[in-house]
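Excluded from the complex is one protein chain; the other protein chains are retained at their positions.
Here the chain labels run A and B in written order, and each chain numbers its own residues starting at 1.
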Amino acid sequence: MSFWGQVRELVKKDLRTEGRSGEVFLVTIPFGVLALFLIPLALPNDQDLLRSIGGGMFWVVLLLFGMTLTFRHSESGAQRMLIAMLGVDPVARFAARVISSTALLLAFSAILVPTVVVLYQPVAPPGWPQLSLVVLLVCLGLAAIGGLAGEVTAGLQNRTVLAPLLVAPLSVPLLVPAAQAANSLSSEGSILVPALITLFTVLGVIVIGVLTARSLEEASR
Amino acid sequence: MEHLLTFEHVAVRLGQTPVLHGLITEVSAGDVIGLSGPNGSGKSTLLRAAATLIRPTEGKGTVLGADMATAGPQTRSQIGMLAHEPAVYGELTLLENLEFVARITGRPVARARELLDAVGLKAAANRRANHASHGMARRTDIARLVLTEPKLVLLDEATAGLDEAAVELIATVIERTTNAGGAVILVTHDAAYLDSVTNRRWHLSDGTITEATA
Partner (left out) sequence: MKSRYIFSGLAVAGLAYGFFLAASHPPDQLQLEFVRISHVHVASAWVAFLAFGVTMIAGLAWLATKRFVMDHIAAASAELGVFFTGLALLTGMIWGDAVWGRAWDWGDARMASTALMFFVYIGYLALRRSILDPEIRARRASILGAVAALQVPLVYFSVTLWRTLHPTPSIRPDDVTMPTGQLVAMLTNLAAFTLVYVVFTTWRTRQISTEAILEARDASELAPAGRTIEPPTLGPAT
């Protein structure tokens, strides 16, 4: 089967597995929404304060809770062996993981946005649809970083705590430009530079993931 | 005749622990090799090395004409392996597991249902793998082997926990493989079963193979 054919089948399998297990839609996403709900309860009842932090809360919750979604795959040894023995290209496996995680992160974002709007009532910056491009890039970058972190920590006993420690700071080059883009739009500036920085980060991580996919697969068999 | 598998002074370490050393042997078409040895002697490691899932740390090995140290997905796709645990995705049904294998290896998808019926899982085809018994999952694994038609088949305690009918299925897979010019290496502690299906015997002890007359 062709490279993209393998990617397609793996993505379908991933999304079908997720649809059946409900781990993302029944656990991760509600947990993220709950976090958005809890934060104002720990702050003074100040609508202006909440309005000003609403946008930032979106990015932080997307990053912190979204990352757990990206290394949700804790495939068993037998499943990893199966994929290797079926002759699946390790790069196809990485690509499929990034694509399926990006799709789930976009769904997560789609739920977070109205939640933030209702709970924090931020002022929508002019040209806010442009932010959707930044959201897409952030989701893609987080999926790639999480996928890499998942591979690098595959099989380790402390994976559930080590992987977030690796992903969180590495995602900052996504978080800061994303927040900067929203600020730029609010002051009627351009999102070009922040978007380019995000794009650079995403491309860099994806290139590293592609170049090292085979090597990482060997290190985890 | 080109050998399907060769070991020339192959050694394998897992981390710093030496597991196998000084392996010198080869496998040809038609061989059905029974691999025995005490627990912890490295039988699974030998099979994983033959499957190119781990690389030799010394020596040179070849599998299906490719160097074990560098063999990639193309070579691996011609090797079939049943490990201790069945390789199925819990959230997919038994049929979906097999259809996934069919699609990703470019085989006809209809063959998945045919083979699932042939291994006696017609009624359980739509059961999710994590709700299926070990025996059902193992039969799905066996169907996968038949579907992918590998040239080299590696069976690691594949008969453990199986009923008579399923054990017979394994024997059928062995026969199909050798009839098609392939070879099989089989690990089991069932001495009687080894006697009935194998034509060569390897005994693994102290990290190296001793060949015994079958």
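Please note the rule applied: a contact is a pair of C-beta atoms (placed from the backbone, for glycine too) under 8 Å apart; a residue touches a chain by one contact, two chains touch by 3 or more.
All figures in this text were calculated on a predicted structure; none of them were measured in a lab.
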{"item": "Visible chains in contact with the missing one", "value": "A, B"}
{"item": "Candidate in contact with the missing chain, chosen from B:133, B:172 or B:205", "value": "B:205"}
{"item": "Residue, one of B:14, B:110, B:165 or B:180, that touches the chain absent here", "value": "B:14"}
{"item": "Among A:6, A:68 or A:180, residue touching the chain not depicted", "value": "A:180"}
{"item": "From B:42, B:56, B:80 or B:150, residue that would touch the chain that is not displayed", "value": "B:42"}
{"item": "Absent-chain interface as seen on subunit B, which is shown", "value": "13-21, 37-42, 204-207"}
{"item": "Where the unshown chain meets subunit A, residue by residue", "value": "145, 148, 151-153, 156-158, 162, 165-166, 168-170, 172-173, 176, 180, 193, 197, 201, 204-205, 208, 212, 215-216, 218-220"}
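In the analysis below, only the chains that are shown with their structure count from here on.
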{"item": "For subunit A paired with subunit B, centre-to-centre distance based on mean C-alpha positions, whole Å", "value": "37"}
{"item": "Contact set on subunit A toward subunit B in their complex", "value": "1, 5-6, 9-10, 13, 16-17, 20-21, 76-79, 81-82, 84-90, 214, 218, 221"}
{"item": "Residues of subunit B defined as touching subunit A within the complex", "value": "48, 51, 53-55, 72-74, 76-81, 83-89, 91-92, 96, 100-101, 103-106, 128, 148"}
